[in-house]
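Report on the structure given below.
Excluded from the complex is one protein chain; the other protein chains are retained at their positions.
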Amino acid sequence: MSKFDKEQILRTSGVNVLKCMRCGKCSATCPSYDEMEYHPHQFVYMVEKGEIDKLMQSPSIYKCLSCYACVERCPRGVEPAKVVEAVRLQVIRQQGMNHLTPDDIPALLDEDLPQQAIVTAMRKYSK
Amino acid sequence: MQRIGVFVCWCGSNIAATVDVNAVSEALAHEPGVVFSTNYQYMCSESGQNLIKDAIKEHQLTGVVICSCSPRMHEATFRKTVAAAGLNSYMLEIANIREQCSWIHKDKAEATEKAIILGRAAIAKVQLNAPLTPGTSPVTKRALVIGGGIAGIQTALDIADAGFEVDIVEKQPTIGGKMTQIDKTFPTLDCAACILTPKMVDCAQNEKINIFAYSEVEEVKGFVGSFTVKIKKKARYVDPVKCTGCGECTEKCPMKKIPNEFNLGLDTRRAIYIPFAQAVPKVATIDPDHCNMLKNGKCGLCAKVCSAGAIDYKQKDEIVEREYGAIVVATGYNPIKLDDYDEYAYAQSKDVVSSLEFERLTNAAGPTGGTLLRPSDGKHPHTIVFVQCVGSRCSNEGKGKSYCSKICCMYTAKHAMLTREKYPDTDVYVFYIDVRSPGKNYDEFYRRAVEEYGVHYIKGMVGKVVPRSDGKLLVQASDLLANEQLHIEADMVVLAAAIEPDKSARPLATMLTASMDTNDFFTEAHAKLRPVESPTAGIFLSGACQGPKDIPDTVAQAGAAASKVIGLLAKDKLTGNPCIAHPDEWMCNGCSSCEKVCPYGAISYVDKEFRMPDRTTAIRRVAVVNEAVCQGCGACTVACPSGAMDLKGFSNSQIMAEVDALCKM
Partner (left out) sequence: MNFSYYPGCTLKNKAQDLDRYARLSAEKLGIHLEELSEWQCCGGAFSMGKDEIASKLAAVRALNGAKEQGQDLVTLCSACHNVLKQANDAMAHDEEFSEHANNYMQLEKPYKGETRVIHYLELLRDVVGFDNLKKAVVKPLTGKKVAAYYGCLLLRPSKVMQMDNPENPTIIEDFLRAIGAEPVLYANRNECCGGYAVLEDRAIAQKKSAAVMENAADQGAEMMITACPLCEYNLKKNTPADGRLPVYYFTELLAEALGVKE
């Protein structure tokens, strides 16, 4: 089970986690660090170790802001955000695992909220 | 018909594990001309070489084929072996069945078949080999050292000490290099100036050493033993003989706002300047880009105050031509530009500095007189964050260097330790990925920084530095061991920038036909066995031009390069390579194609009298090869339209015999 998931994540993300040199610059630059249980460098390392289940069960996967700071600043070109995205996709692609549904939206709106926020969140959180 | 012996080497298991060596020696025993064939565990060992020598004598061999490693590795060894047995050393051919066979194949049957084919090709070639005798060329007993940093200085001193003349060419106005900018040196904390400046003075006073400061190499011609080099002595606009280095001019010059490169722009100098008090030669130099007199013809103040009358606004660049037997490259390194790393706010804040800038800020001869003050407001910093590996160990396309810069871990430990020693009220953080301290007493030094001086070493990187208007630098970093993101309010941030070869190295390598790697470091002839020689004969490597190095490594390599140079200069004559071009005068039609492609200028033409078959006499223009200059590259043999030009030892017929053997399978 876990091995299959790891391969799926490597395929979906296109990331070679072995390029990581454990410098932690991704986590040093992550704006969502404090919100996360597992941090960007841990995503990369845990995928390498095959600990996918822990990541899939963690709310951390909904905390990445897709700001690309870790992608930009990683000295090794590892692109940690793509790993986070791949784990999240693995979760929300499962039946009934949408993190956000259209029914949730009305309660979250305010009059100025741009459409962009809603479509982006839907894209990130649900299938 | 040759009597050929075949010797198949196992190279321990390097070859034997992938190639069936018995099958190879057995198959090759049946090739035409082969009278002896065997295999052995280590053909290059003494007993292996004896085996070859004995077989030559016992079987009256006239040709030898050794199936072994690359000729780059042991051709020279085996040439000596066959010569010791009385054979001409060019009656030897090597079939490379290691690098080109066993190391790159997995299937034993396939590799064995390939090894046999490679052996056959070598046998076919040796059938056509003829004894060759190398010519000799003279040695100019003087060396050129390019670069006057600690690497060049040490090399020059060692060569001079052996009694040979040395010229140092240094592009800056003074010799000394990066080490002049450094305050103290790890791991013993000697003052850099105290150990370097006496060596600079030794260079100046040594009658065997001639310093061309503020000069550049313009052109290199010739070959090992006989290089001719053009050196451009850039105009200083000051007569170096008359100038006493008193410094009067540098105090009166009205152009005051020029960034001082010696202090990395942290303060200013004048348009006429002496880089620092201990400069060698201690001669003033006018910076033509900023001098009002040179630019607009107005001013002339320095000439007025110079009591020695040394100022000469009409001075011109001068080209000097010199002969050398050997050339040592010692062009050194520079820290990379930090433009691509503005997440650390290097461009935004004066208090984010490179390590070399920090070095100047703590140096007694630096802009702050050795008191550590922030460049922005001149205040004492109380919290300093050091960031390691800035631009080193990067594989992110287009940004940074793939290699470890090697010196940063130790100089950062030094900076951190000295800061804590001098200013115990300062908090010092070092963010590291790995601490690399494999030198003698290096790890102990780093541990002292932690254990005795209380430097906070944190495993992790800095992700962002945000300068605040109150002068604080907000450092956001990861602490991987605590699994925390840290936010530190720092007063200074010091970046350990990766180092790279000096920009002058690439064009110089082209002039020297010396090879470089993709990072522009000079390549050594063999990574382990010939570390201070370039693959180009007569070119030697000293210091960081070959790879990142600290001072102890540089000095060791400088001495090694010097000893290689001394070994060369001690010879009266050099034995050349006999595998050189020679024209068949009867076939040559004097078309000049070969002359045009020869990179060494080894080919010329003569009008020669020929007795023709009809007994008449004809004067014909034919090519002549200067055997001392020809390097045997073979370009002329390819260019020759009539096939008149051939390369000894690699003749067209020999190459075709090899191809035939390979294609017969």
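Letters A and B mark the chains in the order given here, with residues in each chain numbered from 1 onward.
Note that in this section contacts are C-beta pairs under 8 Å (C-beta built on N, C-alpha and C of every residue); 3 or more make two chains touch, one makes a residue touch a chain.
Because the structure is predicted, anything quoted here is derived from the model rather than measured.
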Original post:
For the full complex, which residue in B:Arg98, B:Arg360, B:Arg420 or B:Lys464 touches the chain that was left out?
Top reply: B:Lys464
**OP:** Can you work out which residue in B:Glu343, B:Asp502, B:Glu627 or B:Asp646 touches the chain that's missing from view?
**Re:** B:Glu343
Subject >> Missing-partner contacts on chain A, residue numbers >> reply: 11-14, 31-32, 35, 62-63, 65-69, 71-72, 79, 81-82, 85-86, 89, 100, 108, 110, 112-124
Original post:
Where does chain B touch the missing chain, residue by residue?
Top reply: 339-343, 345, 347-348, 397, 464-469
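Here is the rule we go by: only the chains that are shown with their structure count from here on.
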Original post:
In whole angstrom, what separates the CA-based centres of chain A and chain B?
Top reply: 46
Subject >> Parts of chain A lying in touch with chain B, wherever the complex brings them together >> reply: 19, 21-30, 33-34, 39, 41-42, 69, 73-77
Subject >> Complex contact set, residues of chain B against chain A >> reply: 343, 389, 393-397, 399-400, 433, 459-464, 476-478, 480, 483, 485
